[in-house]
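Yeah, one chain of the complex is gone here, protein chain that is, but the others are all in their spots.
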Amino acid sequence: MREGLIRALRGLPVVEFDLSKAEDGDLLEISRTMGLALSLGEMRAIKGHFSRPLTDVELQTFGQTWSEHCIHKTFKGIIEVEGGRVNGLLKEYIMKATRELNKPWCYSVFEDNAGLIEFDRGYLVAAKVETHNHPSAVEPFGGAATGVGGVIRDILGVWGEPIANTDVLCFGPLDLPYESLPPGMKHPKYIYKGVVAGIGSYGNNMGIPTVSGAIFFDSGYVGNPVVYCGCVGILPKELYIKNTKEGDYAVLAGGRTGRDGIHGVTFASADLLEDTDTLRPAVQIPNPLIEERLRRAIISIRDRRLASGITDLGGGGISCATGEMAHRSGLGIEVNLDVVHLKEPDLAPWEIWVSESQERMLLSVPGSNLSDVLEIFENEDLEACVLGRFDESGKLRVRYRDFTVCDLDLEFLYHPPRVTRRSCKVEYLPVPCNVPEPKDITEELLRLLSDPNIRSREEVVRTYDHEVRGCTAIKPLQGDLAGPNDAAVIKPLKDSWMGVVISCGINPFYPDPYWMAAASIEEAIRNNASVGGRRVALLDNFVWGNPEREDRMGSLVRAAEACYEFSKAFDAPFISGKDSLYNESPLGPVRPTLLITGIGILPDIRKAVTVHLKKEGDPLYVLGITKDELAGSAYLRSKGINGGECPKVDAKTSKEIIRALTKAIDSGLVAACHDVSEGGIGVAAAEMAMASGLGLSLDLRDVPSEVKRSDLVLFSESTSRFLVEVKKDRLREFEEVFQGVIHGRAGVVGGRTFKIVGLDGKTWEASISELRRAWRGG
Amino acid sequence: MVRVEVKLKKGHFDPEGDVTARSLKDLGFPVNNVRVSKVYTVDVSVGDEKEAMSLAREMCRKLLANPTKDDFIIEVLTGEGGAD
Amino acid sequence: MVRVEVKLKKGHFDPEGDVTARSLKDLGFPVNNVRVSKVYTVDVSVGDEKEAMSLAREMCRKLLANPTKDDFIIEVLTGEGGAD
Partner (left out) sequence: MDLERAKACIARVGGTNCDLELKVALEDLGLRTEILHMKEIVKKGLAEYQLLVFPGGFSYGDYVRAGAIWGKEVHSKIKSELQTFIEENKLVLGICNGFQVMIEAGILPDGEIAEVPKAALANNASSKYECRWVYVRVERGGTPFTEGLTNGEILRIPVGHGEGRFLPESEEVLRELIKDGCVLFRYALPSGDAADGEYPYNPNGSVYDIAGICNKRGNIMGMMPHPERAFFGWQLPEGSDSLYGDGKKIFQGIIKYLEDY
């Protein structure tokens, strides 16, 4: 670094930078050597704002606060698109849909650590989903576990009591040859095992049931595994207290602060280009034992209304938590770093300030309650310190050994220069695909059932406790035979029959980003409806590559557009979400992946519907129309064929079907239901049979369809479809409900085998145990 | 036969060691600190010591350890005795 | 400083070792069998080796091992180095 730019501060482990003397090259070098990940424009903005030198603590504050993770630069930035510009993806698409839908049951959205919606009896449900991709690529067990820990703290951070976890995971193919891995990159199998163990371990240790999720394997995830962790919580509305006042104390509690996780934020935003083994400081060792005690303490502080505010420590550590809390309360804060409990003695002030050590929470506490709060922490064997005090300065001030090492205006800090990103048009132009007609449809079905993306997930799901808390009404796996239920239902309140319905929708293989997003939204809602859920709120989680590349940005824009359109069309507002960008590795960008989580309600959990067939002789219905939409389908992928039409969503039709289905479920007409997704009707029907041990027969001639070939009818992945077992003696009522809505009575439950009658009248048959062997492997 | 000990790198906090130390203190032992590691005693079919060593290193790399947080120590056991 | 290795008694089935062996085989290693044990490196404040040894034995009896399934080996480490 150039002479005169930097100097040590009188006997303190602090250095000062004189930006006024810094040229552009110097600015970039400072940003790089300090690990700030700030662009030239951002560095210039900082330089321009100050006439005095800045300490490393201050520069780090900008690095953290202005990071992609903390401030969502790209999602709030301006995007140049063909023929115009988008004034922020969040504002123009995601939040706009919610604002326009203006649902009275949306209590707090996009504001706090988690979205909050109304539930029953004066309670709110809180939901949040996060990603922890890079940490999991580097240290699968710890990365995934701390991902779970982090999202649980987001729920605690809105005073929610966590009641359920979710996990959606994407890995490279497990049979990938070791030779094809670049040095330092971990094998998908290692990552898969570690991640699954980490998720299970943290949730199980915390006593929070992990109830919903999905697992994908694809070569697009070899260099960039994707780990989504979600958490749902509940709280009495009147205890949602966010009212930090001048004079309140800032209390930091939980784990100690150490070097682990320093620069996690900037790390999450930097391409994963280096040998991952060298990124050691970001690795964190999970300690759920501390978080379990934190939860106890926080719920008891909540119930006694002792604190005026709360937030978690996530990206940016103390710097972001204190800054955000002060800023959103319209206050300032003075922080004292000397009191922070440290894991190792010689941390520099900037390290304490930005460390992302796990299992910590920040509370604001009125002076009169301070001793009570500290006592609660002490009783749970937790360390806590009075970190500082809120004031009316509008500033973020940090003291270290009686020196002020940071003094920043919150207004400036929280209004970074907006970035502008360019995009190019990304669109899927369908090319016809030639699928040879198979000789044996059963063989195709068996192959699909054993596909890594369709196979039974029992092996994983059983290692997650999904019963703890005793509130899981509909389980992820149905019964001894472990049929895959479409959504989980939690009954959180003792005195209410209302359930929280948790589902997800994700279709990373559909080639058109717009329709991929549409299908994911529809799937989340459909999965919810399948068990009886309704009034669905959505969470979006984007995992994309480097947004500074036009193509990545182009598909992101298309997907976000669909989010707006279909959130509106389905009357389902977004309440929360998150983006994870810069998922790049030497093998290229991550497969663009959008997870939509659906949080619905079910007025009476006793009416919930499950996947397994109930009774010999009951008729089977196919709801919705089957089209020639096989692009990205499991069927084509299993044959290595590209092309075909992307599954699209006709929201109007879909809504009609769902409305009728909900009515049928409420009237008790439906014995079993399963949504039709990956692998089409064939796989859905097989799963229903395997879940019950009962046979079925399905006549493809009675399936509402525009397709002229049996295999395509069976394996098309058109959206908006369900398979429904209707109680035989309620058949007439069901037909009435579905008058004018696309449906076909296409089969019947029973017999010893799984039987398909093709369009030409030919019959295909497989035994249930044969199906099960393929689906469960071995 | 090789013996692979996998332990947390220096400087990483060891939650299990911490809890164990506390419990031992509670039981009256004059304990300052505990670190916990894992030992895999692997019965491999290989010719010589050198090969066993390099295989064990490969096992650590691929499965048993994570260089981002673990150190490992390999020891080739010769002579009688075996993984029982 | 004492090093306590707690391992399953001879003849006891070791599920973790079993699974590890299977994974290693999956990865192509010529592995016959794996046993997993745990090592506690305990920093104790005691005078001599003998005392350390007897303390460690007591720790095993009182906490570190369950005699129904575990054996243990104690080693007193002398000289520099410590539980990091």
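Lettered A, B and C in written order, each chain numbered from 1.
As a convention for this text, a contact is a pair of C-beta atoms (placed from the backbone, for glycine too) under 8 Å apart; a residue touches a chain by one contact, two chains touch by 3 or more.
Predicted, not measured: the structure shown is a model, and the values here were computed from it.
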{"item": "Neighbouring displayed chains - absent chain, whole complex", "value": "A, B, C"}
{"item": "Candidates A:His132, A:Arg153, A:Arg259 or A:Lys475 - the one touching the absent chain", "value": "A:Lys475"}
{"item": "Per the touch definition above, residue among A:Thr74, A:Thr146, A:Thr166 or A:Asn204 touching the missing chain", "value": "A:Asn204"}
{"item": "Residue among A:Arg606, A:Lys652 or A:Arg752 that touches the chain left out of view", "value": "A:Arg606"}
{"item": "Omitted-chain contact residue, chosen from A:Glu238, A:Asp303, A:Asp381 or A:Glu706", "value": "A:Asp381"}
{"item": "Positions on chain C where the hidden chain makes contact", "value": "12-13, 15-16, 18-19, 61-64, 66-69"}
{"item": "Touch list for chain A against the chain that is not drawn", "value": "200, 204-207, 287-289, 292-293, 379-381, 461-473, 475, 478-480, 491, 494, 605-606, 608, 610"}
{"item": "Chain B residues that touch the omitted chain in the full complex", "value": "15-16, 19-20, 23, 26-28, 36"}
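In this text, only the chains that are shown with their structure count from here on.
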{"item": "Rounded Å distance between chain A and chain C, as computed from the means of their C-alpha atoms", "value": "40"}
{"item": "Separation of mean Cα positions, chain B and chain A [Å, integer]", "value": "36"}
{"item": "Contacts with 2+ other chains: residues of chain A", "value": "none"}
{"item": "Shared-contact residues (touching 2 or more other chains) in chain C", "value": "23"}
{"item": "Chain B to chain C touching residues, read off their complex", "value": "5, 7, 10-11, 17, 20-21, 23-24, 27, 29-46, 55, 58-59, 62-64, 82-84"}
{"item": "Interface residues, chain A side, partner chain B - complex", "value": "138-142, 178, 187, 190, 194, 256, 258-260, 276-277, 279-280, 283, 285, 287, 289, 343-344"}
{"item": "Complex interface listing, chain B residues touching chain A", "value": "8, 11-15, 19, 62-63, 66-69"}
